[in-house]
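Structure record follows, encoded as C-alpha cells.
All protein chains but one are shown in place.
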Amino acid sequence: MTVSSGQTYLAIPGPSVIPEEVLRSMHRSAPNIYEGELIEITESLIPDLNYVARSSGYVAMYIANGHGIWEAALSNAVSAGDHILVLATGRFAHGWAEMARKMGVSVDILDFGKNRAVDVQVLNEKLNSEPKSKYKAILMTHVDTATSVKNDIASVRKTLDEIECPALLAVDCIASLACDRFEMDHWGVDIMVAACQKGLMVPPGIGFVFFNNRAKERQKNLTKVSAYWDWEPRVNPNLYYEYFCGTAPTHHIYGLRTALDMIKAEKIEETWQRHEILSRAIWAAMDRWSLVGDISLNIENPSDRSHAVTSIRLGGENGTRLRQWLQTKSGLTIGISLGMSEPGDPDGDGFVRFGHMGHVNTQMIMALLGAVETGFKAIGYNHGNGALEAASEILSSI
Amino acid sequence: MTVSSGQTYLAIPGPSVIPEEVLRSMHRSAPNIYEGELIEITESLIPDLNYVARSSGYVAMYIANGHGIWEAALSNAVSAGDHILVLATGRFAHGWAEMARKMGVSVDILDFGKNRAVDVQVLNEKLNSEPKSKYKAILMTHVDTATSVKNDIASVRKTLDEIECPALLAVDCIASLACDRFEMDHWGVDIMVAACQKGLMVPPGIGFVFFNNRAKERQKNLTKVSAYWDWEPRVNPNLYYEYFCGTAPTHHIYGLRTALDMIKAEKIEETWQRHEILSRAIWAAMDRWSLVGDISLNIENPSDRSHAVTSIRLGGENGTRLRQWLQTKSGLTIGISLGMSEPGDPDGDGFVRFGHMGHVNTQMIMALLGAVETGFKAIGYNHGNGALEAASEILSSI
Amino acid sequence: MTVSSGQTYLAIPGPSVIPEEVLRSMHRSAPNIYEGELIEITESLIPDLNYVARSSGYVAMYIANGHGIWEAALSNAVSAGDHILVLATGRFAHGWAEMARKMGVSVDILDFGKNRAVDVQVLNEKLNSEPKSKYKAILMTHVDTATSVKNDIASVRKTLDEIECPALLAVDCIASLACDRFEMDHWGVDIMVAACQKGLMVPPGIGFVFFNNRAKERQKNLTKVSAYWDWEPRVNPNLYYEYFCGTAPTHHIYGLRTALDMIKAEKIEETWQRHEILSRAIWAAMDRWSLVGDISLNIENPSDRSHAVTSIRLGGENGTRLRQWLQTKSGLTIGISLGMSEPGDPDGDGFVRFGHMGHVNTQMIMALLGAVETGFKAIGYNHGNGALEAASEILSSI
Partner (left out) sequence: MTVSSGQTYLAIPGPSVIPEEVLRSMHRSAPNIYEGELIEITESLIPDLNYVARSSGYVAMYIANGHGIWEAALSNAVSAGDHILVLATGRFAHGWAEMARKMGVSVDILDFGKNRAVDVQVLNEKLNSEPKSKYKAILMTHVDTATSVKNDIASVRKTLDEIECPALLAVDCIASLACDRFEMDHWGVDIMVAACQKGLMVPPGIGFVFFNNRAKERQKNLTKVSAYWDWEPRVNPNLYYEYFCGTAPTHHIYGLRTALDMIKAEKIEETWQRHEILSRAIWAAMDRWSLVGDISLNIENPSDRSHAVTSIRLGGENGTRLRQWLQTKSGLTIGISLGMSEPGDPDGDGFVRFGHMGHVNTQMIMALLGAVETGFKAIGYNHGNGALEAASEILSSI
C-alpha cells in the first residue's frame, strides 16, 4: 500500500515551499506593461530587497536562476584575463569559479573542504603571498547549499581591510538571504548575489545582484560588459523595459511583491530568529539520533551551520534509501547530496539535506523530523531515541 | 516572538485539508451551463459517489451544508406527526433530532451518552417495547463528529431485521464517508447523508442524500415534499437544472470531480486503510501520552473509534490552552470541543479534537502529533514520553 | 476549421462572468472556522449586502441557489393553507408560485404575460375584488430573467398602501441586484431574495433573504418554520455556525467579500449607471438590427427593460442556430430561451438572451454585439446594418 495521499512537503534546499499568498498573487491576467500598477510594484521592490539584505546600495534584477546571476555578477566585476580568488567551502563556490574560468578569468581557489568554514588565517597567508593587487575580486558563498556551511563574512572583510586588499568582495547569498542574518553594508560586502526561490519564497525565475558604490565605480572601468548582464541600465533605467533589459517577468514581480510584504510584516530580525530556532530544533534532534549509529551533521561547529539548510551524513546508501522511502511513503521530499562524494560513496548516496528556508514553521519542522524518524524505522536505520521530543523541547520555547 | 510564518495546517474534523488539485480545478471562468463539459461532469459524479459509498442506489445532490442535508433527508422520509427514533452517541444525532422536531415530527431518543457506541441490546429492547410500526425511520450517525465514536451500522440493521422493524434506517456519514469503511448496500442502509467538505476534500457547499429503492418507494407516499428538498427530480432530471433544483454549483462540481478522481486513483479500500493506519498512529501516541497525567481518548474501545476524527480529553482548561498555543505559535489548528461539557467544564475547555479525514498522510500526522507534543511542553501540560516515536513506529510499517 | 481558441465569454443571464480577483480570493487553504479572519469577514458581509440593496434591515445568508432562496423566503413568510398573490411577468414568477403550492400554500396568479411589466391598475382591481386580508404575501420579480422585463416595485408598493393591503411584499432580485437600481427601504419592500452568481459576481452557492422588521415580526407568528430555512438564528446568531445553520461556505465567503469590495470601490450608483449605459448600447444595436427582418426586443417599452439581461426574439429556429454558431466558432456563449415557447416555436428556438450583469464593460459589450453580428452573417440571418456603430456611439459618451 502507498500512503502518499495528502499534502506533499518539499523540504529541499530550494526551490522552497511557496506561500499560497504568493501563488495567488501570480495567478492573474497579463498586466499592462506600459503604465500603472506593474511599474509601481517593480519600483517598490528595490527598497524592500535592500531591507532584506541590509543594504543601502543598488539592486539589479534579472530574469535568471542562480547560475545566471553568478554570470551577471562576474560580468560586471571582472574581464577575461583578470585574476580572482575563490574561497571554497563546498560545491557552489567551485561552480562559480568554473563559470569565471569559462569567461577567461584566471581563478585561484582556496579550498577549505566540505565540512568547515573559511579560515581567515589561511586567507591572510594566501593574500600576503601574492601581489597586493593581484585579485580583482574575492568570491565566496555565505552559505554553501551543498555542505550547509555558513561563512563569517565580516571576518573575511576584516582580513581584507587589515592587509588593504583592494579586491571586491563578492558573496553568494542564494541559499541564505532572508534566512541567515546578512548585513550587506555593515559587513562590507561589495557585491552580493541572490535568487528568488529560496528565502524569498517565489518560484524560480528572478535573481538579483546587489552592489555598492565601490563596485559600481569599478564596473565603469571594464572595457566591455555584455548588454544583457550590464547592471547599469537596470539600476538606472530611463525606460521601464530597462529594469529587466527587455520584457519584465510580470508574474514573478507580483509574486515577489507579496513575498516581500510577508517578510516585512514579520520583520527581518524576526525572520532570522525564526530560522535560528527551527534550526536548533533540527540540531537537537540530530544530537539524539547521533547517539547511536553513524548519523552526523556535516558541519560540526554550530556557529558554522546555516539556518537555511542542513547537510547530514548517514553513511552507506542510507541517504538514498531514506529519501526514496520518504518520497513514496510519507509525502515528504528531502534534498539529495550535492558534491559530497567520498571514498566508498562516489555518488553521495550516504548524504541527505534538509531545506528549512523561507516559509517554514513549527508544525513543518515537526513534520520533517517526524517523517524522517518514521523513515529511519522503515528502512531499519540504526539511530538514537528521543530526537522528536528534543526538537519539540526547543520549539516549545518560542 | 511569533513563529507562525510557514504553512498553516487545519487539522479539524471538517472542513478538511483541500488538495491543491481540487482548488486548481475550481479556479476557472464560469462555464456554459446549457451544454458540454459541465453537464457531462455532473452526470459522471453519480456513479463515483456511489462507488465511494458502496451503493447501487440513488444520489440526490444539493447546494447545502450538512444541516441542510439533514433537512433534505428528513423531508423525503417523514411528515409532521410521524414518529422517529434517534440513536444518539453525540451532539450531532441530537442536532438531527432537533431538526426533525422543528418539522413537527415526534422524536424518541435512545441516548448512549458521549463516549460509547450504540448498544443493539438496548435498541432491541426499546423497539420491542413499542408498537412494531411506530417509527417511520431510525436515525443515527455512523461517526459522530463531536465524540468521534463510530457505530456498527450492520449490527443495527441486523437488529431491525430480526424484529422485522419496518422503519427506514437513515445514517449520517458526514464525518465518515471516504474515511471509515461504509457499505451502503451490504449493511442495509436505506438513507445516507454526506457532505463534500470532509472525506470528499472539497470546500463546503454541496451535500448528498443517498437512498435505495425502499426509501424511494416510501417517499412517494408522503403527502407533501418541499420542492427544494424533493429528491425525485434530482435523481431523475428531465432538464439539467433539476439536478440541483435551479442553478448548479458550477465550481464545486469541478472540485468534486477532481476529488473523486483522486479517490478512485487511490481506490476506496486503500483510502480506508490509509485512514486506519494514520488513526492507529494517533492512538499509539495517545497510549504513551496517557501514561502520565490526565489525557485520555474519549472513546476507549478501539473498534468504536472513528478513523476520521479523534476526540481527546485533556481536563481543566487545557484543551483551550493547547489550541490557542498551537494556533498562534505552530501553524496548526486543531478542533474545539463540541457538546462535551461536563461537570466542572461547562464550555468543554478540557477537550480537543483532531481531524484526520481526507487529504492526509504520514508527514501530516507527524506534524499534528509533533506540534501537539510541542504544545504540551509549551503550556506545561503533564504527559507521558515516547508518543512521537510510538506513532512513527506504526507509520513505518506502511 | 474551428476558431474557438482564445478566451470564452459567458454572456448568459447568470451565472455571470467572475472577476479574477474573486476567483483568486477563493483559491486558498481551508480556513479556521472557529475564530479569526473568516468570522470577521462573515460579519462584514451584512452591512455591505445592505449597502448594495439600499436596505437597513436584516440579511439571512444561505448555502443555496435561487430556488433554495425562494423556499427560504416562503418558509419564513407563509404557512400551508395561507393565500398569496403572485404577479407574473415571466417564467420565474411562475416557478416561485409553484414552489409555494408544493408547500401547501394557496396561490393566485395575476399573469401579465411574457413581454410586459406589472400593470398596477390590474393589481388594484384584483385586490379590491378580494377580502382585504386574504393574501399573506404578494410575490413578484424585480426583473424576470426569462423575459427580461423590469417591474416598477415602487408603484406596486404605492398601490398596496393606497388600499391598505397588509400583505408582505416579497420581491425576487436574483437577476437584478447590483445591476438595476433597487431601493429596498425606499420602495417599501418587506422581503427580497437574491443570489451570488449574477450581479454579485461569485460562483453559484450562496443566496440571501433580505427582510425588514415588519417581515421579522410576522415570521414570529408562524406556527412552524423549518430549522434550515428559519431566518431568525441566521440574523441573530449566538454562535458562528448559526450564520449558515451549520458549516459556513468558507470559500464563497472570501469570494463574496472580494466582490462586495469591488462594488463598494465603484460605488453602487456608478454600478447601476454602468449597467444602464451598457444596456442602452445593446438597445441601440437592436434598433438598427431590427430595421430589417424579424428581430425584436422582447420588451418594447425601454423603461420596462432590465439593465442586466435582454431577451430577444429572432424567430424560426434562428435563436438556436445563432447560439450554436457562436458557441463553436466565436468563443461567445449567449443565453437560451426560457419559458418563451409560442405558437410555432414550442421549444423557444426563436429566442436568445444576452446576460450583461456584474463584471462587464465596454470592450465586453462590443465583443458580445460584434460576435452576434458575425453570427448573423454566418447563419445568413437577415438584419439591419449599423448596429455596432450605433452601440459604439452610446458607449463613446461614457
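We call the chains A, B and C, going by the order they appear; numbering starts again at 1 in every chain.
We adopt the following convention: a residue touches a chain if its C-beta (ideal position, glycine included) is under 8 Å from a C-beta of that chain, and two chains touch if they have at least 3 such contacts.
This structure is a prediction, so every number in the text was calculated from the model and none was measured.
Trainee: May I ask which residue of A:140, A:248, A:262 or A:312 touches the chain that does not appear here?
Mentor: A:248
Trainee: Just one of C:114, C:157, C:181 or C:274 touches the chain that is missing; which is it?
Mentor: Checking each option in C:114, C:157, C:181 or C:274, the one touching the absent chain turns out to be C:274.
Trainee: For chain A, which residues reach the chain that was dropped from this view?
Mentor: So the residues of chain A touching the missing chain come out as 7-8, 10, 12, 14-18, 23-24, 26-35, 63-68, 70-71, 80, 98-99, 102-104, 195, 197, 203-205, 224-228, 230, 244-252, 327, 333, 336.
Trainee: Residues on chain B that touch the omitted chain in the whole complex?
Mentor: Its contact residues with the unshown chain are 20, 23-25, 27-29.
Trainee: Which parts of chain C are in contact with the chain that was left out?
Mentor: Listed in rising order, the touching residues are 1-7, 9, 17, 19-20, 27, 262, 266, 270-271, 273-274, 277-278, 326, 329-332, 359-371, 373-378, 385-386, 388-389, 391-393, 395-398.
Quick note on the criterion: only the chains that are shown with their structure count from here on.
Trainee: List the interface residue numbers of chain A and of chain C, divide the shared ones by all numbers used, and answer same when the ratio is over half, different when under half.
Mentor: Over half shared, hence same.
Trainee: List the centre-to-centre spacing of chain A and chain B in whole Å, with centres computed as mean CA coordinates.
Mentor: 45
Trainee: Round to the nearest whole Å and give the separation of the Cα centres of chain A and chain C.
Mentor: Each chain's C-alpha centroid was found; their separation is 55 Å.
Trainee: Where in chain C do residues touch two or more other chains at once?
Mentor: Correct list: 23-24, 27-29.
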